[in-house]
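Here is the structure we will look at, set down as structure tokens.
Heads up, one of the protein chains got dropped from this complex, but the rest are sitting where they should.
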Amino acid sequence: MATHLPRPDHIRDPEWDKRPSPGKGNLHPHASPDDHLHTEYYTINMGPSHPATHGTVRFELTLDGETVVEIDPHIGYLHRGFEKMSEVCTYNQVLPYTDRLNYVSPLCNNVGWSMTVEKALGITTPDRCQYIRMIACELSRISDHLTAVSAGALELGGFTPFLYGIQAREIVWDRIEELTGARLTTAYTRVGGLNADIPAGWEESVDNARKQVEKLVVDVDKLLTRNRIFYDRMAGVGAIAAADAIDLGFTGPCLRSTGVDYDVRTYAPYLLYDRVEFDVPVGTSGDNYDRYLVRLEEMRQSWRIIAQCFAQMEPGPISVGDWKVVLPPKDAVYNTIEGMIAHFKLIMEGVRVPSGEVYGYVEGGNGEVGFYVVSDGSGRPWRVKVRPPCFALMQGLRAMTRGALLADIIPTFDTINMIGGEIDR
Amino acid sequence: MLMVILAALLKFAAIVLGFVMVLATLLTLIERKQSALMQNRTGPNRAFVFGKNPLSAFVGQLIADPVKVLLKETFDPPHADTWLHRLAPGLAFIPALLMWVVIPFGPGPVPGAEGDNFFLMADLDAGVLVVFAIASLSVYGSTLGAWASRSAFSLLGGLRTAAQMVSYEVTLGLNLVGIFMIYGSLNLNDIIWAQAGYDAATGFQNAYFLGFIPKWGIITQPFAFIFFLAASIAETKRAPFDLPEAESELAAGYFTEYSSMGFAVFSLGEFIGIVVVAALGATMFLGGWHIPGLPIELTAAGQPVIASLATWLSVAAFLFKVVLLVLLQMTIRWTLPRFRYDQLMHLGWVYLLPLSLANVAITAFVLFLTR
Amino acid sequence: MSQAVVQAIIARFPDAVVSSHDWRGDDTVVLRREHLLEVARFLKHDDAMQFNLPVDVCGVDYLGWREPRFEVVYHLMSLVKRHRVRLKVQLDEADLRVPSLTGVWKGVDWFEREAWDMYGIVFDGHPDLRRILTYEEFEGHALRKDYPQRGYQPLMPMPTLSSDLE
Amino acid sequence: MATVTVRRRELDFWEKTYVKEVGRGLAITFRQLTKNLLTREDVATREYPEVRRKYPERFRGRHRLMRREDGTVRCVACMLCSTACPANCIHIVAGEHDDDRVEKYPVSFEIDLLVCIYCGFCEEACPCDAIRMDSGKHPLPSFTRDMQRIRKHQLLEEGGLSVAEQGGRSK
Partner (left out) sequence: MPTLKIDGREVTVERGTTILDAARKVGIDIPTFCYHPGLTKPANCRMCLVDTNKAPKPTPACYAECMDDMEVSTQSPEIVKTRKAVLEFILLNHPVDCPICDQAGECVLQDHYFKYSATPSRLAHKKVHKPKVKRLGPDVVLDAERCILCTRCIRFCDEVAKETQLEIVNRGEHSEITTFPGKQLDNPYAGNTVDICPVGALTSVDFRFRTRVWMLQSSDGVCPECSRGCKTRTDVFENVPRRTKPLHNPRVNDWWMCDEGRLAYRDYQALPRMEGPAAQVEGKRRVVTNVEAIEAAALELGAVAQRQKIGVVATPWFTNEDAWLVAELLRGPLAGARIYLGGRADGTADEILRMADKNPNRAGVEAIFEAAGLKAAPLSALDTAGLEALLVFGDQHALDEAGLEKLERVPRRVVVSAFQTPLWKMATTFLPARTHFEKVGTFTNFEGMVQRLEQAVNAAASCKSYGYYAMKLAELMGHTISFVRPEDVFAEVARTVPGFAGMTWQGLAPYGMKLGEGVAPAEPPTLPQAAPPAAPTEA
């Protein structure tokens, strides 16, 4: 660590619990590294319009020179009332809105939502559907991690690795577009199945994408990983201990970077994750560098999973055949009154979910994406609560950056990978 | 006297406007094109002026950029000190131009001989010191602009600028000490002649090591060159030392609140600064206008045709070296991430400064042994 | 599967539990408000429980469906034992207070702020109960069922559509 | 399935001097620079209006309304699309057709593209193959909001013939 400034131990701050509620003049007694100097704190607003606060967030920073004395993140700038809107939408109509939660890995959200509703319905989708969902999820995860890694490079001034990463993400998104018809606003899954089967020749297309992406990721890796400037900016910065991370509700790569191997895919295998081989990368110190390395490794594991899914997949139906859940085939709709009625009922009223409450969760790009759904038995949810992984991560930002330098907020905030759409809903 | 001043002014105008300004303007575009190609992009190619071809787009872009910048609204932040706010870009810009007065573009008469170097505006014995004297002024522009903007981010940027430039100027200067010691002069013109193998005492001799390696500063002072390069990038506030304007932290640092011409002048000043340090580097470490293998006597004497041909070739060589260094700087800028503020200071004071001092000491020791 | 957790809670705190169910495999315990804090501490610190990961906290409004009107729902998980549980506390509209669990899990901090913001549920003992997704000037609590789908706010004045005597 | 710890080495001496990694980085960027000067193989950007990407078959673009074999619009104004639309961007006014076999047709059919989220639910909901999103065209920019409300005739201009059998009548 190349730093000459005394750095407070931000692994565990014993004063945390005794801390008075933040307000000007109520600052942490040990926050200033230069107590012997007479310095005045000053407050600046970083964001909501600031190059680094992508996703629109505002940090209310109290600084001592360049040292962060107190950081108070203000979220909500992207609050769209997703949960309120969901209450008047049918279960399928909520789906396009889930695209906009974590908008760099929309398919994970799609799958999570559909699976939650399916859990409430008590149905299981056919194997082929599950394999395709897994592929979709993993592609999404790759695009998410590419975004996090390359945007991190950009924020540290590395414009070139950023563009290499984005170029790789474009390639992944093009494959997603071939599958779903849109790069980002996928709206691909449906309750009880999928919108469509994989297109012809897509397997090959994904394989080509893998080769191109891996080539670009190697360049990014070479440009960043062992570079001392990058290393110094990342290593030891924004570190958090495993116990604190868990206590703060961390999940996903950020929790794994601390050494905890919690991954929904292995802890509670959903879809068919128990039929594929993959490793869960974990870090050791929970700092930014570990989060970066974990993400790089997870991308490799995702490609592994995708390859296995393609190998194991067999032809078959992609939806449960029940007309009370999924729309009848178009031919039946056009030409028989039976299909037409089922079609009408599903569009007008939506899938009727039995009265009750479920919590469905999947491993999203940032960790556990949960949907808590309360159903009153009608075609529209009574209450939808999203459990966005970066909500918990963002409340950890304070623990991770207090006492650090202004510039350290940037990589830490980036490796948290806050997604405005998800955190603000 | 009047004639001398007039001639100097004309020379200044010709060189600065004809070369520096053009190069700096070109650089704004070249940098974009170059970075684009490095990043698998195409870069600007839309502003066609005559026909749809790359050259047309290139020229068009050169015209479009200033036009666009000029047409932007000039914005003074509320509560800012308007006059200082408007003055600051000029303060940052002019020193960068002034530094050119002591940099020789081409060969003149042999040191000690009669006559002026046509390619040099002011042949000063303390040339390098002038460069430093003027360079240290440019920090005022940045800090003043930052302070006058009345913005927290600007102020932080301004403070960083001051600290960074003060710190790295020391290193920058120290790394040239070795050169002075080896070539025995502070006069830039003399240093180039010395690199070309001219010895004031003995005339032309011992021009090359091993018969083909020129006695340039980069050969005699390799570490100093690397340190100089690092320090010079830091001086021009370019990545990876672009802390003062660190985009992701401080929006745009000291010129966050600038728009229109103020912004343009700041960034043009920055590009001129790049050319200046590249020219300084070329002069100090790459033998200035010296072309290895081309006997330098040719420029000084003999037939006028050959002499002028050799002279102009040398000028071209100098420009080539400058451009090369500029491109190197830009490649570095687009390759590396940015330091953190404390790391930058650490690097400057803990590594570069002692190493530079050591370099000076070793150089002195070696010189002591060899002479 | 982990019905054991529910049984353990019922066995340990017979007075605390109002009801429990495990619909679709989600183990749920409805607790009395007074016992929430001790159950939470038990769940976190007991060796057989070890619920160390606070997954989610949210409010639910049952206006026009059930009584009492509000519920606070906690989702907890144990990374050690790999089990999950859902705790619920039912709240009456007149007395919308529940003890804050920030002293047990730091991670519920923002989630509780969100529940306050969206439903107006007061978490007693929360160190910093401010609005989080909406802004300070926001009137009302947006996710309540009686907050209109198209609500208007003082900072965003729009025509009022009331059926009041006018 | 296993848990692997990510490889994390301290920097070695040469890496610590910056020089090695700077050199390696410069090598990569310089390689791309020269390569892109010579070929356009790696260049990811496209010169948009002239060179257009071929959209995949499933691409959801601007909507279009399909025609019957006699050229009339297939849409019967059942409004399932506007029902399924999560964004409420489809506005249809139905009218009674003189022809008894058609009975109902859309007098006006407007889609507000500024509101549309391109989810494709309208296409999925259409019970008579009338609305499709496979035009392969982007929504275009415009100077007024009103121009983004595309009308029936605009939707029909894009539309082709649909021969999907419908109503079971031919059987």
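Just so it is clear, A, B, C and D label the chains in written order, and each chain counts residues from 1 on its own.
Criterion: contacts are C-beta pairs under 8 Å (C-beta built on N, C-alpha and C of every residue); 3 or more make two chains touch, one makes a residue touch a chain.
Predicted model only: the values in this text are computed from it and were never measured.
Within the full complex, the residue among A:R275, A:R300, A:K330 or A:K345 touching the omitted chain is A:K345. Considering the full assembly, A:A332 is the residue among A:M85, A:A241 or A:A332 that touches the omitted chain. Here the missing chain is touched by one residue of D:T29, D:T83 or D:Q148, and it is D:T83.
Annotation for subunit A: contacts to the undisplayed chain at residues 322-324, 328, 332, 334-345, 348-349. Although one chain is not drawn, its touching partners on subunit D can still be listed: residues 76-80, 83, 94-96, 100-101, 103-104, 127-128, 166-169, 171.
Keep in mind that, in the parts below, only the chains that are shown with their structure count from here on.
The chains that touch subunit B as well as subunit D are A. Centre-to-centre separation between subunit A and subunit C, using Cα means, comes to 24 Å. Here the spacing of subunit A and subunit B, counted between their Cα centres, is 46 Å. Look at where the CA atoms of subunit B average out and do the same for subunit C: the two points lie 63 Å apart. With touch defined as above, subunit C holds no residue shared between interfaces to two or more other chains. For subunit D, residues that reach two or more other chains under the stated contact definition are 22, 25, 28-29, 32, 44. Chains touching one another, given as pairs, are A-B, A-C, A-D, B-D.
Across the complex, subunit D is touched by residues 89, 92-97, 99, 160, 167, 170, 174, 177-182, 185, 187, 195-196, 199, 219, 222-223, 226-229, 231, 259, 261, 266, 277-284, 289-290, 293-294, 296-297, 327, 330-331, 333-337, 340, 343-344, 347-348 of subunit A. Of all the residues in subunit C, the ones that touch subunit A in their complex are 23-26, 28, 52-56, 58, 60-62, 65, 73, 75, 79, 82, 84, 86, 103, 105-111, 114, 118, 127-128, 131-135, 142-143, 147, 149. Per the touch definition, subunit D reaches subunit A in the complex via residues 1-8, 11, 15-18, 21-22, 24-25, 28-29, 32, 44, 55-60, 80, 83-84, 86, 117-121, 124-125, 127-129, 133, 164-168, 171.
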